[in-house]
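Presented below is the structure to which this report refers.
Every protein chain except one is present and positioned as in the full complex.
On to chain A.
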Amino acid sequence: MNENYSLEELEAYLYGELSEERKSQLEENIKTDLALQEELAALQISRAAVELAGWKSVIAQSQKEFLEEREETLNKPIQIGIRVWLGRIAASLTLLLVGTLAVLFFSTSPESITESQIGYSLPVLRSSTGELAALEQAYLNGEYEQVLELAKGINSYEAKTYLLIGLANLELKNGQAAEEFLTRIESENQTSSSKDFADQVDYYLVNAYLIQGKITEAEERIVKITKDQNHTYHDNFGQLDLLKVQILKIKN
């Protein structure tokens, strides 16, 4: 410490708080007193260092927080990965479901229900003779107009005849005529208490109804087929077909 000036006085000088008289005296001494100069310089740098130490503490704290926060941000996708991924999967599935339903909605038509069904292949039609045999042959040859023409020359129809005429009309997209001949089999069966071509009638009537836009009737036949485990065509319809029927109802 300087012998002539206390630290308090030197600090007051640096702050400009020393009396004028004492200040002039000190400034005069500074010019020649090297120790006093050093004392003042040491005081100045000490004060500056304390202040800078304060800033250093603020800066170090800010840097620590910044780097921790940055690290946390970088690790966030890993820490919340499961939730985020579950959310993303759910969103993707929802999007997929909505997309699928949209595609299904716009692509569903009466044909879309029956296009993947089995072809109109006749049950074994052996032992037929005469007019019926000619009808069968025309049907097998894909000559459906011919089938209808030949049918006009037949006086007595049996179940097979009705079926062939119904199927030929179905091929020619005459839904109403197909329905008429196929349902005649059902009527005949009820009268004779037989079950001739009963499953085929159900199956082909679905198409006949759909061609005519009779969605409810088509639905009833599909429900009947799918509910009956022993139905010949049980596996040919599923829930998707019933969903398509619902879509057709909305669209109509």
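Here is the rule we use: a residue touches a chain if its C-beta (ideal position, glycine included) is under 8 Å from a C-beta of that chain, and two chains touch if they have at least 3 such contacts; residues count from 1.
Operating definition for what follows: contacts and distances are computed from a predicted model.
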"Heme exporter protein D", "ABC transporter permease", "Cytochrome P450" or "Sigma-70 family RNA polymerase sigma factor" - which is the UniProt name of the missing chain: "Sigma-70 family RNA polymerase sigma factor"
Residue numbers in chain A that touch the chain omitted from display: 1, 6-8, 11, 37-39, 41-43, 45-63, 65-67, 69-70
